[in-house]
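Of the protein chains in this complex, one is absent; all others appear in place.
Right after this comes chain A.
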Amino acid sequence: MLLFPVWGSILFCLLTGFLPVVGMEPAGGARSGSEPTPDPDPDPLLSPSASNCSQLTLKLEFSTKVVEHEYIVAFTGYFSARARSHYISSAIRNTRDQDLEWHIVPRENPASDFPSDFELVHIRQASPSSLLTLEDHPYIKRVTPQRKVFRTLKYFPCKFALRGTQSWQSSRPFRRTSLSLGSGFWHATGRHSSRRLLRAIPRQVAQILQADVLWQMGHTGSGVKVAVFDTGLSEKHPHFKNVKERTNWTNEKTLDDGLGHGTFVAGVIASMRECQGFAPDSELHIFRVFTNNQVSYTSWFLDAFNYAILKKIDVLNLSIGGPDFMDHPFVDKVWELTANRVIMVSAIGNDGPLYGTLNNPADQMDVIGVGGIDFEDNIARFSSRGMTTWELPGGYGRVKPDIVTYGSGVRGSGMKEGCRSLSGTSVASPVVAGAVTLLASTVLNRELVNPASMKQALIASARRLPGVNMFEQGHGKLDLIRAYQILNSYRPQASLSPSYIDLTECPYMWPYCSQPIYYGGMPTIVNVTILNGMGVTGRIVDKPIWQPYLPQNGDHIDVAVSYSPVLWPWAGYLAVSISVAKKAASWEGIAQGHVMVTVASPAENDSEVGGELTSTVKLPIKVKIVPTPPRSKRVLWDQYHNLRYPPGYFPRDNLRMKNDPLDWNGDHIHTNFRDMYQHLRSMGYFVEVLGAPITCFDASQYGAFTNTRTECGERRRPDITLSMFLVKAQQWWMPDTGGANVPALNDLISVWGMAFGDGLYEGDFTLADHDMYYASGCSIARFPEDGIVIAKNLKDQGLEVLKQETAVVEGVPILGLYQTPSEGGGRIALYGDSNCIDDSHRQKDCFWLLDALLQYTSYSMTPPSLSHSHSRVAPPAGTDRLLPQRLEGNHLYRYSKVLEAHLGDPKPRPLPACPHLSWAKPQPVNETAPSNLWKHQKLLSVDLDKVALPNVRAYRPQVRPLSPGESGAWDIPGGIMPGHYNQEVGQTIPVFAFLGAMVVLSFFVVQLTKAKNKPKRRKPRVKRPTYLQQQQQTTMGKNPTV
């Protein structure tokens, strides 16, 4: 359980805020800051060619000041312009101040024809007392000075920014008492478009999502049992009216919440006052599964889950998560819950913005995994993302999260009373759980509500966020009202997630859209999830059919499909592998077609025994084909030989990262090596992934083969294995191998007379004018004498770890370049540390070196800065030292794909057969795909246009600027603040008087109970609640500079 804030540097942004209004509380901390980011977000949309400069710093400035003689007169209701003018003149007459000169400031905008609840009035020489008398008028609510807001956005190229920082703005409501303005606040972000700058934020998340529309229709969650698995809840909390039961599953003898997390989560779901939840009348079941120290174990969860099944819980919120999807007892139990019709909603994790950070159980197909956004519809930085990693290395990950919703600065119940703000995906999760509870209560035939149909309704209704890929936003942002419409016209059916495959659509289908396919490349795999609302179990009838569209070159691709033999519980996978046909080897263009799948489930309500429900779904496919690139441009990434946690415990490459010692991000070019991938793409390389043994590819087709896990850590002396784990009693748990499997790598490179040594080094150095950091890397122990070897002075980290002594070793060989002597022979480059291209915990990148090495291996161009470096040394013969051996008694063979246990030493396994895709027999059709695949893929039998809209109260209009890509039919009742028009900003955008101090949304990942990251079999599973402690003002962290 390591508690660890993320350290980052802080950047103060300019902010000025005047608050000259008499009788108001002074502003709170007027502060703005930037978010520490070790990993800048190289948004492919923002910076398509961002090779060296993938970071932008956004600087936001604003100020407000009172406009002289102008006042906002707010009314108690909505009145026509004439009536407003009449009320004001009669009110001014009542002041008996005859000197008052006044006129109404005209607002010329389309909204002026409609009734309004405020007026902007120019009054000369108004005394405070006369203003107060104005408020005596029965229809005038209040009079406030007009203020003007100045706002500018500035982008700074990365060289002006602090290294590794990207600013991230956030604000929180000003503490104001005399103005209702305080309850709304302005956000500003420059991430996508300045049009998104302005938005009124009503204070209640339930109202933002229009829950009050459903409340007015009489739906409040009654009759739905919702379980909160968290830190408990106090008995007499004033916010809750229907707490059915509280149970404790921890070793602490209390049912109360000593932390506030569980209360907050329960409040978002079901609070009935102050900060309202979604379903105040739902039946709350509180399961206390976390201690006040945030400790929890799988076994507590198992017993509590069993009780939830017995109690026939309908909706269960799990604001927890961890990397261990190999925790079979837990994963099986979650399946068991959904199989018993419990709708599971879980937080996707707070490990963003790094890719490959999805948490279990939110990454399961049967669970609704929820990511977080802020109130400007940006994906929250902390929200975990990237594909699932269960399927690696042979397959490709699924799309998660399923949906996103507000998870940043959301208000919910305080521990004893009142409200507070929290951020984190564990805040977003109860927003969805509450919405799901409310939705379930609107359905007359509850039989139709099950984990699959609910998820289908949520994802079919979600609103896609522009400029964000599907591995960050899933299907988009929760839309409660549309989900209500879909759910109430739902008929049991199967659907797909994603519902179409358009490999040309950027950025939504990133990374697929970032690299076209070509003949001879590794097949592109898209892992589609089948959701089956017809029953807990289902099967695919016959085989999926591939139907290429002849008019659209569908015959230029080959498609192979593999799928779950049984769809249970409620879901299964459909993996589509796409390859280019030989006849298109030098063709360039777009090819389209579709795959048809029929799903069948036993009919439960059919009087005929053995009856089945069936549902046929179509999966459109669209790909871009290019001619096969030359060999020198093709790089092959070895995924097959990566070992990782789970299941084994393999220490991270950088041993300094003790708070996150396990390597769990998948080591894939689309997870934690994403920056490297984007860099290589921007340099024109085509990167493919090898998910099979090395014998399964044709090396003559590739310019480079990358096995990046070249790290040390394998020690012969058990005392310095950094044996971080032990377990039961006297048994030591030791790393099964180093971060890189050095002995295996040595086996591979020994034919060229090369080997890595057993030293473990770290330190800063300069190479070819680049600052470098060697993070727990190893040295080259043996190298051919005609090769180029670069050596640097580094610290012996092994010694430091062992004895806390610092010793600098001179001339540690770290880089080697070698040309094999044979005619047309290949070239080999070795570098002892991959941390500099890994996104997780990277300190200094070395993409320049990667470029140089690829130039060398592909084109035989040796950078002079390396070949003529002062650091060049004679290649080590390495005969004097023993090379690293595996630790005695290690269990690598259990996790390795190439070793197997024998009596005595593990021996290489016989290589498995290379995977063979059986290409589907095409059934060509003379069809043409619609131009927009996405819009055509919604749930069958649900036509949103025809579904009746709920009767929304019309007299509380809300104006809110549209985001790009969003349809106009959007209306948020409630929470409207009076304001005025600011002509500078836009004709249709009302600017409400702005008061605000930007506050650092102190992105405090309190990495609670990090012991979750524990080794397989050895450590108890410890769940951690996925929330961030928001707005803690201790933001002066910094990156560990090395």
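Basically, a contact is a pair of C-beta atoms (placed from the backbone, for glycine too) under 8 Å apart; a residue touches a chain by one contact, two chains touch by 3 or more; residues count from 1.
Criterion: contacts and distances are computed from a predicted model.
The unshown chain of the complex is recorded in UniProt as "SREBP regulating gene protein", chosen from "Sodium/potassium-transporting ATPase subunit beta", "dolichyl-diphosphooligosaccharide--protein glycotransferase", "SREBP regulating gene protein" or "Interferon kappa". Between the chain not shown and the residues A:Glu119, A:Asp327 or A:Glu688, the one that touches is A:Asp327.
Only one of A:Ala339, A:Leu448, A:Val541 or A:Val809 touches the chain withheld from this view, namely A:Ala339. Among A:Thr76, A:Gln216 or A:Ser299, only A:Ser299 touches the chain that is left out of the view. Although one chain is hidden here, its contacts on chain A can still be listed: residues 1-5, 7, 247, 249, 251, 293-294, 297-300, 302-303, 306-307, 309-311, 324, 326-330, 332-333, 336, 339-341, 536-537, 566, 568-569, 602, 604-607, 609-610, 656, 658-659, 722-728, 801, 804, 1008-1009, 1011, 1014, 1016-1022, 1038, 1040-1042.
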